[in-house]
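Removed: one protein chain of the complex. Kept in place: all other protein chains.
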Amino acid sequence: MPYPHPVLLLCAALLMPACTAPRGGELRNTLISVSDNVRVDHWRTDQQRSGVGGAPWSVTKRTLHGGRQEGVDLIEVDNGVLRFTVIPTRGMSIGQVVAGDVRLGWDSPVREVVHPRHVDLQDHGGLGWLTGFNEWLTRCGVAFAGHPGEDNERLLTLHGRIGNIPASEVEVVIDTAPPHRIRVRGRVDEQMFKFADFELWTEVSTVPGSDALRIEDRLVNRSSYKREYQVIYHTNFGPPLLEAGARFVAPADMIAPFDAYAAKDLDSWRGYLGPTRDYGEQVYCVTPQDDGSGRTLVMLRNAAADRGVAIRYRTDTLPKFTLWKNTDTAEEGYVTGLEPGTGFPYNRSVERTAGRVPTLEPGAEVTFALDYRVLRDAATVEATRVEIEKIQGYRGTKVSRTPPRN
Amino acid sequence: MPYPHPVLLLCAALLMPACTAPRGGELRNTLISVSDNVRVDHWRTDQQRSGVGGAPWSVTKRTLHGGRQEGVDLIEVDNGVLRFTVIPTRGMSIGQVVAGDVRLGWDSPVREVVHPRHVDLQDHGGLGWLTGFNEWLTRCGVAFAGHPGEDNERLLTLHGRIGNIPASEVEVVIDTAPPHRIRVRGRVDEQMFKFADFELWTEVSTVPGSDALRIEDRLVNRSSYKREYQVIYHTNFGPPLLEAGARFVAPADMIAPFDAYAAKDLDSWRGYLGPTRDYGEQVYCVTPQDDGSGRTLVMLRNAAADRGVAIRYRTDTLPKFTLWKNTDTAEEGYVTGLEPGTGFPYNRSVERTAGRVPTLEPGAEVTFALDYRVLRDAATVEATRVEIEKIQGYRGTKVSRTPPRN
Partner (left out) sequence: MPYPHPVLLLCAALLMPACTAPRGGELRNTLISVSDNVRVDHWRTDQQRSGVGGAPWSVTKRTLHGGRQEGVDLIEVDNGVLRFTVIPTRGMSIGQVVAGDVRLGWDSPVREVVHPRHVDLQDHGGLGWLTGFNEWLTRCGVAFAGHPGEDNERLLTLHGRIGNIPASEVEVVIDTAPPHRIRVRGRVDEQMFKFADFELWTEVSTVPGSDALRIEDRLVNRSSYKREYQVIYHTNFGPPLLEAGARFVAPADMIAPFDAYAAKDLDSWRGYLGPTRDYGEQVYCVTPQDDGSGRTLVMLRNAAADRGVAIRYRTDTLPKFTLWKNTDTAEEGYVTGLEPGTGFPYNRSVERTAGRVPTLEPGAEVTFALDYRVLRDAATVEATRVEIEKIQGYRGTKVSRTPPRN
């Protein structure tokens, strides 16, 4: 029998501590692989089993059941301080991050981890993406992102396909040398004959005992033609960070409202209301300042300024930033999105005209790097504010009263 | 290992009679649960194993395989007289009901229990629902139902989403006290960020030895905004009840044709032809009379008036009724639909204008209750006719020659 039987593999997985294979200073575990024809249903490793690291940590792979989440793969990482879930079935999105009393994430009316087979992106005039939207971090893209609408006479659906494509290769890698970084890697392919051949290599990683996680993604254009791409890191925050009096802090070179409704409240764009009936959403288009070395730092902090989240990221590949303020009622999803991106979330046809759609040469790649840190006390929040202020320096913020679209 | 392994669960399910947990006068068995991360592949309970009830009955859960029905969950209930199937994967639709020589249901050219992942509601201009349509009872709704078409510039697909959403929580409950009602419950969620947050709690139940089944559904608007909803109970009957000379009997306050083609044969709207080439479908819009307490009774009976089905239901929440006469050839699906609903099956934009789209306040709920009874002899058919006549009383039926749309 040339192919190992999946049930036997399953049983083996139950009996053995972990299918880890040491390889050049790392423990590497393949959980899903098209190349090896493998999908592990259930698996776990931790500090004790692996013998790696001094502080307790664990990584668990399991499978979700019932409703629209039947068959969804889930990876849970606990670094001793932070816990978060990675969802291979949904393009390596990240469900929630919890660190003590701080939670990164939000409460969407979509309460299941929806399998892409139950998401019809064409639904409701191209808004079907909203029937699966509830993650802390979901990537929009990569052939297109942003609002639905026709581009070259073809309907582009909201925020593209990548968040609803299951990962083809998924592995968990633990560095055997300190600080024993835990890496969850997944390759998500967006392929369409004659139109797209993108490989998105995602990595989310964390160091045991730390309050931070790092995204390092690499997008490769495998086509032999130059291709446009769009990427938005749609990271979403509800309570406890989001509340009346919470504040967005960023070194802004330029700020503009997304539309007339956002223009109305432009002067208070950095502040937040509590849950507000009929608020809907206000969106602001930000061009951040960088620190001179192509990096920037932004923060969302709570009203008391003693909890927050900081995003330190590279602006060379993610030059634009969208602040999505959706401080509607709790039931509707009280949430704000901090969204570094290649552009703003207009339809690709609009973004192209505005010169905000980058391209990749044949075989070329681009990397995206973002460090998210949970800020757990007033001192860290204040230190972050000071650092942001330093990046802003004496440069003012240009304010446009009109949306950055033609 | 914090999560029970599904294979172990499976084995346990094989060895144990049933995972029943007595709880306040009922045996409760969870078959599918997003909350508990459970989906039972195969399970059975019956009068003997459970020790509940005097007459034989059984409930079996199994999984379908092959073609477009791979992975579809199916629950089969046998109350000793009636047998029927509930399909959690297809929004808790009911496949067929069989009681002796009477069958409720029909023969669709769609001959598999199609998994929603193989139904593309957008197909063929929003008619994709028809690629999975073959049940005896399927619910249309709930954010929208009726014919495809644009409403607020967004395409609403035929009969909505709810019939193609898998249930998130499914349980079988048996009352330990007589008459030992058997209940199959399932929660189906229609959720779309910014657009819909509906929970539909369905229950179909039957008493061992009886010739009836009961639908008791509860629709909850979990949004904090008032929301429109539409629900149609699309119950469909072919032979043996439907035949040349079969008749629809109902206390009608008002009757109107759905369109010009139905208007043509308005005078014979209560009667049926045998399978008729090129008949297509004729649809009639009925406003039933109620009995003064918000309930009504309608019947479909065969030509000999010795077999039939009666639907006793609440008109306060289901004020309109659609009679769908599709007496085309047997191969095409010789079938009639008896369809209590919140309105008629025009597109929501039409129904709204006509004032037939109800709304639910934030957090509010509405219940629907329908009792279906198989009529197995001439006496019961006659008694039902008499009761219907009594409801009609001296009130005449207003006949409109024009469709109830603008």
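Miscellaneous remarks
Order of writing sets the labels: A and B. Residues in every chain begin at 1.
Everything that follows uses one rule, which is that a contact is a pair of C-beta atoms (placed from the backbone, for glycine too) under 8 Å apart; a residue touches a chain by one contact, two chains touch by 3 or more.
None of the values given here were measured: they were computed from a predicted structure.
Residue A:Pro166 is the one among A:Pro109, A:Gly132 or A:Pro166 that touches the chain not shown. Here one chain is not drawn; of B:Arg111, B:Lys264 or B:Lys398, the residue touching it is B:Arg111.
Only one of B:Gly125, B:Pro178, B:Gly245 or B:Gly294 touches the absent chain when the whole complex is considered: B:Gly125.
Along subunit B, the points of touch with the absent chain fall at residues 7, 10-11, 14, 41-42, 44, 60, 62-70, 108-112, 117-118, 120, 122-125, 127, 130-131, 133-134, 277, 328-333. Mapped onto subunit A, the interface with the missing chain covers residues 1-3, 5-7, 32-39, 71, 116-117, 120-122, 153-155, 157, 161, 165-169, 189, 191-197, 222-225, 362.
In this text, only the chains that are shown with their structure count from here on.
For the pair subunit A and subunit B, the distance between mean C-alpha positions equals 41 Å.
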